[in-house]
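Excluded from the complex is one protein chain; the other protein chains are retained at their positions.
Chains here go by letter, A and B, matching the order in which they are written, and residues are numbered from 1 within each.
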Amino acid sequence: MMFTAAMFALAVAMLLVLVRLFAGPTLYDRVLALNSFGTVTVLLIGVVGFMTERPDFLDIALLYALINFVGTIAILKFFRYKDLGQGLPEGEDPASLQNGDSK
Amino acid sequence: MEAFIDIVLFGFLILTAIAIMRLRNLFAVVMLSGVFSLLSAGLFVVMDAVDVAFTEAAVGAGISTVLMLGTMAMTSREEKPPVHNRLFSFAIAVVVGAALIYGTTDMPPFGAADTPVHQHVGPDYIERTPKEIGVPNIVTAVLASYRGFDTLGEVAVIFTAGIAVIVLLHGRTRPARSADARKKGKDA
Partner (left out) sequence: MNVSLDLVLDIASWISFGLGAFFLIVGAFGMIRLPDFWSRLHAAGVIDTLGAELIVLGMLFQAGFTIVAVKLLLIGAFVFLTSPTGTHAVANAAYVAGLRPLGLTRDDTGGTKTDKGA
């Protein structure tokens, strides 16, 4: 019963965060919403696992918590350096790489 | 209660798919496809396909987001407006979708125990695994022992694909750097 109540709250939160994810307006709003959405999904999987009396599902929730973090950091690193960082020799300015590309 | 979760997750899935179609900003599309695979993995969890959900979470939400971002570093950030006729694509999508939905009517009900798949080798594995292998998880026993060479081949393929992707993503910087080095050499 209490898991059902928690699940309803999670579903409502998911919907609202999803609306923000669709609406934007800036990319940072979207990343922020994506981060929160991941957290809520982790909780939802945990609660569903408890509701069906199979808490083994928590392994996946654990995996999600980690993947979510990696994904957020990758996206932000990309925003900041316009690249995932593999193309930058040490000491080179990110802007110069962009210029080099446009030539 | 599970029906409610199914409906909620499928509803979110459809919303996400529509948003992915309508958005032109490719960053937003990459993020939304991450959400799409999170949601579908949630659905797999609800349907008890925990191992598939594991794969979907790791590949769909994690690796493919990073790979798509890495790809986007080499292309533009905005989707170009379509050049072909939209109505034609829509008609194809409707026809294919209708065919697929028609196909599902022939499928056995979800979780039915008397489907042909479960009559063939499944009972054999269930019977023999505890005796021959002794692993509590039968799927693991099938993948890692009965079909061990098959799995080895798959792992080799995935490893090769990973190396190929790394080579492709690194390919861009090398000519630039060597050109730089050559220029410096000439100057000196």
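Just so it is clear, a contact is a pair of C-beta atoms (placed from the backbone, for glycine too) under 8 Å apart; a residue touches a chain by one contact, two chains touch by 3 or more.
From a predicted model like this one, the values you see are computed outputs, not experimental measurements.
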Statement: Within the entire complex, the undisplayed chain is in contact with A
- prompt: So that we can see where the missing chain sits, which residues of chain A does it touch?
  reply: 2-3, 5-6, 8-10, 12-13, 15-17, 19-20, 26, 28-29, 31-33, 35-36, 39-40, 42-43, 46-47, 50, 55, 58-59, 61-62, 65-66, 68-69, 72-73, 76, 79-80, 95
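Methods note: only the chains that are shown with their structure count from here on.
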Message: Need the CA-centroid distance for the pair chain A / chain B, whole Å please.
response: 17
- request: Under the touch definition given earlier, write down the residues of chain B that touch chain A in their complex.
  value: 1-2, 5, 8, 12, 15-16, 19, 25, 27-28, 30-32, 34-35, 38-39, 41-42, 45-46, 50, 53-54, 57-58, 61-62, 65-66, 69-70, 72-73, 169-170, 172-173, 176-177
- request: Report the residues of chain A in contact with chain B in the complex, numbered from low to high.
  value: 4, 7, 11, 14-15, 18, 21-22, 24, 27, 30-31, 34, 37-38, 41, 44-45, 48-49, 51-52, 56-57, 59-60, 63-64, 67-68, 70-71, 74-75, 78, 82-84, 86-87, 89, 100
